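Missing here: one protein chain of the complex. Every other protein chain is in place.
We call the chains A, B and C, going by the order they appear; numbering starts again at 1 in every chain.
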Amino acid sequence: MSFVCLADFQAHAREHLSKSTWDFIDGGADDCFTRDDNIAAFKRIRLRPRFLRDVSQVDIKTTIQGEQISAPICIAPTGFHSLAWPDGEMSTARAAQAADICYITSTFASCTFEEIVTAAPRGLRWFQVYPYPNRELNKQLIQRVESLGFKALVMTLDVPTSGNRRQDTRNKLDLKTILLRKDLRFPEERHIASDLQMSPFDASFCWKDLSWFQGITQLPIILKGILTKEDAELAVKHNVQGIIVSNHGGRQLDDVAASIDALTEVVTAVQGKMEVYLDGGIRSGNDVLKALALGAKCVFLGRPILWGLACKGEQGVQEVLNILKKELHTSLTLAGCRSVAEISQDLVQFSRL
Amino acid sequence: MSFVCLADFQAHAREHLSKSTWDFIDGGADDCFTRDDNIAAFKRIRLRPRFLRDVSQVDIKTTIQGEQISAPICIAPTGFHSLAWPDGEMSTARAAQAADICYITSTFASCTFEEIVTAAPRGLRWFQVYPYPNRELNKQLIQRVESLGFKALVMTLDVPTSGNRRQDTRNKLDLKTILLRKDLRFPEERHIASDLQMSPFDASFCWKDLSWFQGITQLPIILKGILTKEDAELAVKHNVQGIIVSNHGGRQLDDVAASIDALTEVVTAVQGKMEVYLDGGIRSGNDVLKALALGAKCVFLGRPILWGLACKGEQGVQEVLNILKKELHTSLTLAGCRSVAEISQDLVQFSRL
Amino acid sequence: MSFVCLADFQAHAREHLSKSTWDFIDGGADDCFTRDDNIAAFKRIRLRPRFLRDVSQVDIKTTIQGEQISAPICIAPTGFHSLAWPDGEMSTARAAQAADICYITSTFASCTFEEIVTAAPRGLRWFQVYPYPNRELNKQLIQRVESLGFKALVMTLDVPTSGNRRQDTRNKLDLKTILLRKDLRFPEERHIASDLQMSPFDASFCWKDLSWFQGITQLPIILKGILTKEDAELAVKHNVQGIIVSNHGGRQLDDVAASIDALTEVVTAVQGKMEVYLDGGIRSGNDVLKALALGAKCVFLGRPILWGLACKGEQGVQEVLNILKKELHTSLTLAGCRSVAEISQDLVQFSRL
Partner (left out) sequence: MSFVCLADFQAHAREHLSKSTWDFIDGGADDCFTRDDNIAAFKRIRLRPRFLRDVSQVDIKTTIQGEQISAPICIAPTGFHSLAWPDGEMSTARAAQAADICYITSTFASCTFEEIVTAAPRGLRWFQVYPYPNRELNKQLIQRVESLGFKALVMTLDVPTSGNRRQDTRNKLDLKTILLRKDLRFPEERHIASDLQMSPFDASFCWKDLSWFQGITQLPIILKGILTKEDAELAVKHNVQGIIVSNHGGRQLDDVAASIDALTEVVTAVQGKMEVYLDGGIRSGNDVLKALALGAKCVFLGRPILWGLACKGEQGVQEVLNILKKELHTSLTLAGCRSVAEISQDLVQFSRL
């Protein structure tokens, strides 16, 4: 089988994973409207390419939070990579390091954070964190990842409770058991898993509690999940360092706008006071180009990374990233942009549909 | 089979009911455009969730006409429940009482109203009434249900004549015979059935006749079927106590707007002078959330209750109600609302489609 | 088989006619976009029903050009009815007379006009006419039908040349041969057929030539095929008596607007100075109601009449008309209108799509 585009990895992964694992990775909340609209919404946006510009040298490098990355294409936090490939996040981390992009490691990694860092010591990594009812646990986790060299904290906002994924219910998927399974190589995190059995996240966590986090770390704090101008303005007011516009891949509240449809509202509200990123629905270089044209500094990949892992492990993740980087390079060249700095909103228009 | 969402009940009911019963329950008028658009219209509305609010305690209780209910999810009037489950409305009434919500009993119940009340004596019940040409019959019915403890009258406006349901015609469905069938346990209402054989409803009934009804009862009067601002304004002028925005599940005039599309027009016209409810197309907690965000005080379920009955009787209706209540609880939590009072119109936007 | 709606006649006719006859009846020009959009456009219009009006007596009678008809549902001119039923237009005429509505007889009738009149002497009939290069032929025809009691002339404007119907080309359909075929009972019209072999219609015919027709007849002249405000204004200026908004069932120029979408533009331009009618896409009582709400005085049926003929001859046409009349009666009742005079534009809104 040839792997020419991300959809090829999707098709191959679907064939090779067990049904319940595929459903867990692929699933969205309720009717999966938002999951599917994340893809469809990109298709409703037209590009406006410019010609007769010198595009003999096209450079897709950029920076996030001041750190250089080889392309505005990074890895979103997703859990349980061992479900897709035996050594899980270690492979992901190696591929990210090889690709010279940022990998946001999930709290629900199936390897220890130490294993991940050891696997790819020079990689740029951010850490995804949930607020726990036991704030002390948060403090320990944050200090631990800080000392491991993670460069930013990504706080996931959209899980005050779990989304309603019907297929996982039908499959009787038991993530707590997965967390405790031996082959997930997760010895040190077992207390987290145990703790999560009681009350996974702190649903009472709110804006005023942010300052506690800001007080215990020097790392920049990125809020993941914001979809409205109202929350974007509150984020500015609370002095965080970034926003990831995201709907959790359509896995939490269904029927919200596609990420790319929510992006403009957030970017406009933020007025350049912090970096805005996006995840959800990125499947091609053109999608990256559209997100950047609408104001994203960088995009993050969720499911496609797991497809890459499921197909070929580290090698698969590298191929997924390389395909997308190559497509983005082509997209910039064909659109008349020499660098990500030259990508402006004039490059897109919403279709009449 | 697992029953994870309302669609599971629908699929199972379709398999287990006879074709003509399924067609009767499922059918819409003419081309079934409005029946189907009731569902599709909800999907055209996007949610705008808010985050970092304390949603550790979410309460979905509300009131209708001053009576407390456990959730803004009640049971719309539909006839002939014995078609779906042997003891018909008695099961429905027990499930409604267990769920602590309101059950609007249909004039065309296949149990006597006394049986229904006896089955679930503590349940909150409203009574659905048609204007009859024989006004004395209306008076007897109303006094009877008033003395049985029904708390409001729901006048169905949209049946001056029967809708044109092609499948029922093809199936030669004979509702009069059903009304007179022994196994429908309907001895006391036989005179109604006989009377209906002549002239079922009073097509001459109009706004000025409302005062006659207001004169013979102390119960609040709710008008069911209003779809326009013009009629909403007349309802205000005629001092009724509530409106159910409804198109009769798409079973009367086809090609009218989906209930949820008509809701805003009615809510705006009413200007808060009475409670506005909605039925038609509610299939998930998000649908309830959208209806409330657009101004409904409560929603009513039609077909899903019959699916629940057909699958498991009282137990099925309870499961349908519980799934929806649980979904609504999750929807509120994920949208950042602690109570139905916190649901505002900012929570929704119409999609660009 | 039960015949519950017009679509039942369509399905049955498709099964029983030869492929080339079915294709000829069913076909549209080019990609059949407009043929199909004639139907789809009606579905994009929503009805706004009003309630609590006295609709115990609903009357669907109306008049066209001062003549009373039992319903605003008449028969559009279509040719070659013998293809669908042996005695062709004689059956159509009998059914129209029985239904008490107007039948526009086509120049390409497969019976002689005398046979048609003899078959149904009391029916209201208009005559459809093309401008011929040989104007004398027009004069003879018009005087002939005038003396036969036809009450108006319907000039078809949209055939300066034949539309491009691909299926007829593939089927090598030869209408000239049909015109000359013995079993079409067409002896007296053979000279027309012969004449048509040379140059069927006068493509040079234009606005200034209308006065010649107005000079040779006292009959009202109705222009069929107008789709724009510009042509509607010219029709007013040239003192004709009516317009049929029509795209020839999508059989002439493809990609024009659906009839119902063009209606408002024409009605607005005409400013009540003449009656405006519509054909194209009428398949249900709701369609008739929508057309009247948007300003049509009456609608005309094309293909459904041929389906009725093909299924059951005169009886089939009567059933088609009766179904539609019954549906319209129900639609008016359910929409709160006692008569066609009470149908106003407030009754419809275009959907957000």
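Definition applied: a contact is a pair of C-beta atoms (placed from the backbone, for glycine too) under 8 Å apart; a residue touches a chain by one contact, two chains touch by 3 or more.
Quantities reported herein were computed from a predicted structural model and do not represent experimental measurements.
Colleague: Which displayed chains make contact with the chain that has been left out?
Modeller: Touched by the chain not displayed, across the whole complex: A, C.
Colleague: Out of A:56, A:147 or A:218, which is the one that touches the chain we can't see?
Modeller: Among A:56, A:147 or A:218, only A:56 touches the chain that is not shown.
Colleague: Out of A:20, A:70, A:241 or A:284, which residue would touch the omitted chain in the full complex?
Modeller: A:284
Colleague: In the full complex, which of A:11, A:32, A:47 or A:148 touches the chain missing from this view?
Modeller: For the chain that is not drawn, the touching residue is A:47.
Colleague: Residue by residue, what part of chain C touches the chain that was omitted?
Modeller: Residues in contact with the chain left out: 30-31, 33, 44, 157-158, 160-161, 163-164, 166, 169-170, 202-207, 209-210, 223, 225-228, 230-231, 234, 252-257, 261, 350, 353.
Colleague: Spell out, residue by residue, where the missing chain touches chain A.
Modeller: Within chain A, the residues that touch the unshown chain are 2, 4-5, 43, 45-56, 284-286, 290, 327, 330-331, 333-336, 346, 349, 351-353.
Going forward, only the chains that are shown with their structure count from here on.
Colleague: Chains in contact with chain B and with chain C: which ones?
Modeller: none
Colleague: Rounded to a multiple of 5, how large is the rotation, in degrees, that superposes the C-alpha trace of chain A on chain B?
Modeller: A turn of 90 degrees brings the C-alpha atoms of chain A onto chain B.
Colleague: Where the CA atoms of chain A average out and where those of chain B average out, how many Å apart are those spots?
Modeller: 43
Colleague: So the centre of each chain is just the mean of its C-alpha atoms; given that, what is the distance between chain A and chain C in Å?
Modeller: Chain centres of chain A and chain C, defined by C-alpha means, are spaced 60 Å apart.
Colleague: Which chain B residues sit where two or more other chains touch them?
Modeller: In chain B, 353 touch at least two other chains.
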